[in-house]
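Presenting chain A:
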Amino acid sequence: MAVQSMTKSPPTRLQKIWNSVSIIFDSRVATVGMGIVLFWLLVAFVSLFWTPFDPNATSFTQNLGPNATNLLGTDHLGRDILSRLMQGTQVILLKTRLPGTDISLPGGVAIWGVFGSLTFGSVLGLNAGYRGGWYDQIIMQVLDALIAFPRIVLYLVVIAALGQGDLVVILAITITGAPGVARLARSLALDIKTRDYIRAAETRGENVWYIMFNEILPNARGPLLVDGMLRVGYAIFAIGTLGFLGIGLPPPDPDWGNMVNEARRNIFANQLAVIWPAVSIASLVIGLNLFADGLREELTRYQK
Partner candidate 1 sequence: MSDLVKAPPVLKLEDVAVAYKVRGGEIEAVQNVSFEINRGETHGIVGESGCGKSTVAWAIVNFLGANGYVKRGSIKFQGQELVGVTGEELRRLRGDQIAMVYQDPMQALNPSMRLGDQMSEVLTVHRGMDQDEAEERCIEMLERVYMPDAANVMKRYPHQISGGQQQRVVIATALLNNPALLIMDEPTTALDVTVEAAVLDLIAELRRDFDTAIMYITHNLGVVARVSTRVGVMYAGEMVERGTVEQIYARPQHPYTQGLLRCVPKLGSDKASSLLYPIRGRVPPPNNRPHGCIYAPRCDYVEDRCRNEPPKLRKLPNGIWVRCHFAEEINPDEWQPSEDIAPPEVGVADLTSEPILVVDDLKKYYEVQGTELKDVLGLSEKRYVKAVENASFKIPRGTTLGVVGESGCGKSTLIKTLIGLEETTDGDAKFLGFDITDRITEREKSLIQELQMVFQNPDSTMNPSYTVGQQISRPMRLFGTVPKDKLREEVIRLLNSMRLGENYYDRLPRQLSGGEKQRVGIARALASHPDLVLCDEPVSALDVSVQAAILNLLLEIQQEFDTTLVFIAHDLSVVRFFSDQVAVMYLGQVMEIGPAEAIYTPPYHPYSEALLSAVPIPDPTAKQKHIRLEGNVPSAIDPPSGCRFHTRCPRRSLLPDDGQICVTDTPPWREAGDGHRIYCHLPLETLRSFDPVISQEGS
Partner candidate 2 sequence: MLVKDCMTRHPIMISPETPAVKAQNLMIENKVRHLPVVGDGKRIVGLITRDTLMVPPSDLGSLNVWEISRILSDIKAKDVMVKDKALITIDPNATLESAAELMIEKKVGCLPVLEDQVVVGIITEVDMLAKLSELLGGGAEGVRATIRVPNIVGEYAKIFSAVSAHDWGIYASGGAVTPKDPDHWDIVIKVRRASKDELLKVLQDIEGQEVIDIRTIP
């Protein structure tokens, strides 16, 4: 009976991890995306220890084009663009600075912001979707109201109220991202709650939070995570926008957004200073999008 040989022994942790990760390689799109993201992560990591020059040192001639020393040229203050670009990745991807001190939390602002909106949004969305009734009405109305505000306005409000700083930006991203996540979580919950295993849990008398987080959430993980990836891209945009508006992460440490902002003023003298950070933002966002897209294809292939 050839069919009985399903599993020889339970898979080891390593095998389990590999099984999840190998899904990525099944999709060409996801692999390319992951390649780009990994590239930037690597750059960020390297920049912790080394950049070609000090990013804040105004030691070069201003507005130079790419040359042997400054591979990407210099900006209007004579700083090396490449070094600034490299350091810019840190705050987005790698570390968050606590206000008033020199300590940094691991994980960049973009990452924390998305994490916040995923957590907050899932809780709200699952409650709305699973419990329905008044919970649904109230939560969704409040969130709809939030969505109605243009993002920039919300950012401005939050920052005006709480001042500048990495943590504030994280909060801003969380607040603007939560409604979208909640929407998604809600529709997933609405679909999943019709399944018999949820009924089974109910007939066991499980409490509502158990059902939401232990029965529904594990099956909603896929689409939510994929959505999360995309949001990292949006968060990076957001940071860029804030930086562009001048209310982003505080100087002097560079972030791509305010690099674009500053260089914009001198665009006639030095176009490349605008282009390099803009292209970097674009490439990271594209990389994340491709990764998320490919992953979604593979994950939802088996979703029932």
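To be clear about the criterion, a residue touches a chain if its C-beta (ideal position, glycine included) is under 8 Å from a C-beta of that chain, and two chains touch if they have at least 3 such contacts; residues count from 1.
On the choice of candidates, all candidates are chains of the complex that A comes from, given by their letters.
Worth saying up front: this structure is predicted, and the values here are computed from it rather than measured.
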item: From 1 or 2, the one in contact with chain A within this complex; value: 1
item: Interfacial residue positions of chain A with respect to candidate 1 in the complex; value: 1-3, 6-7, 10, 195-197, 199-200, 202-206, 215, 218-219, 221, 302, 304
